[in-house]
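== subunit A ==
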Amino acid sequence: MSNNTLIQTVDLEKTYVTETIETPALRGVSTELHTGEFTAVAGPSGSGKSTLLHLLGGLDRPTSGEIYLEGQAMSGLSKDQLARLRLTNLGFVFQAYNLIPVLTVLENTAFVLELQGIVRSERIRRARRILDELGIGQYADQYPNRISGGQQQRVAVARAVVSDPSIVLADEPTANLDTATSLDLIDLMRRLNEEKGATFFFATHDSRLLDRVNRLITLVDGAVAHDEIR
Partner candidate 1 sequence: MKRSIGVLAVVTMVGLLASGPLFAQESADTALDAQAILDRVNAAWQGDSFHGIMRLEITLAGATKAHALEVWTLGEELALVRVLEPEVDLNSGYLQLGDDLWYYSPVVGSIKLPAMAIGDALFGAGPSLADVSRGTLSDDYDVTVEEIDSSTNEESEARWFLTLVPHLDAPVVFGQLEILVTADFVMEMLIYYDQRGEVLQTAVFSDVIELGERKFATTIVIEDSFGDRTVQRIESPLFDVELDASFFAIETFESWGESE
Partner candidate 2 sequence: MKAAIRHMMRNRRRTILTLLAVLIPIYFLIVMFGFINAMVTDMFESSTRFDTGHMQIRAVETRATGSAQPLMGNPADALAALDSMDDIEWSTVRLDMPALASVGDHTRTVFVRGVVPEEIDPVSNMADRIVEGEFLTSQSTGVIVGEELAKLLGLSLGDEMVLLGAHPEAGLGAIHVPVLGIFNAPEATIGRTFVYTSLGTARQLARSATAATAIVIRIDGVRGPQDAARMERAADELRAALPGGYEVQGWLELLPVMDGYMKILTPMLAIMAIVFFGLGALVVVNTLYLSVMERTREIGLIIALGASRLRVMGMVLAEAGMITVAGVVYGVIVGVGIVLIVQAFGGIPLWGQMAAYMREVGVPPVLRMSITAPQVLLSAGAMAVVAMLAAWLPARRASKLEPMEAMRYVE
């Protein structure tokens, strides 16, 4: 593991078990993610990319194998410890339903900071700043149901980066957006990556996004088929 390795997976496997059926989603995935990368994991439906992202985010547990986040093994951690890890080290952008409906845009953005225990004045300041940077400062006092899907995703990104996480994990962030909006969002995230060094990891099959990443991991049937630096 080099100095700038953020996440390392070793022989990661995940099998989903229902009453009678076992569905392997990941088979023996070993890889590393580094600081400053703008990486996507792609593959056909059912290839395991969302599964991988969830495992990296501590939102699910592997059947076997190990994940190291900034050198810390995740397998021995309790749910609360994983939650703590997510809170302090990770940022998330989900495909949909990213925002808490009863909080304003500003409050949503500041939410993670609130969970982290940062004082109100500070978190409001930081939230406003990132919203302005992302060009949605004027929506600060609106509720999520008053802004468009694209704007909601921008807010999600703002929330994901406001706490300066080690890495932002984004699960199909553009899936519900039209082309123009998608491109806008992608450019936004790229800017953050280039100007602020924010590390992004996407699970996606959106070609518009895949064109813009500088590393692409391809999964086929739960295993790494390609891992290409662009």
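In this section, a residue touches a chain if its C-beta (ideal position, glycine included) is under 8 Å from a C-beta of that chain, and two chains touch if they have at least 3 such contacts; residues count from 1.
Selection rule, in plain terms: all candidates are chains of the complex that A comes from, given by their letters.
Predicted model, so just to flag it, every value in this text is computed and none were measured.
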item: Candidate from 1 or 2 that touches subunit A, complex-wide; value: 2
item: Residues on subunit A engaged by candidate 2 in the complex (per definition of touch); value: 54, 57, 59-60, 79-80, 83-88, 90, 92, 94, 97-98, 100-103, 107, 111-112, 115
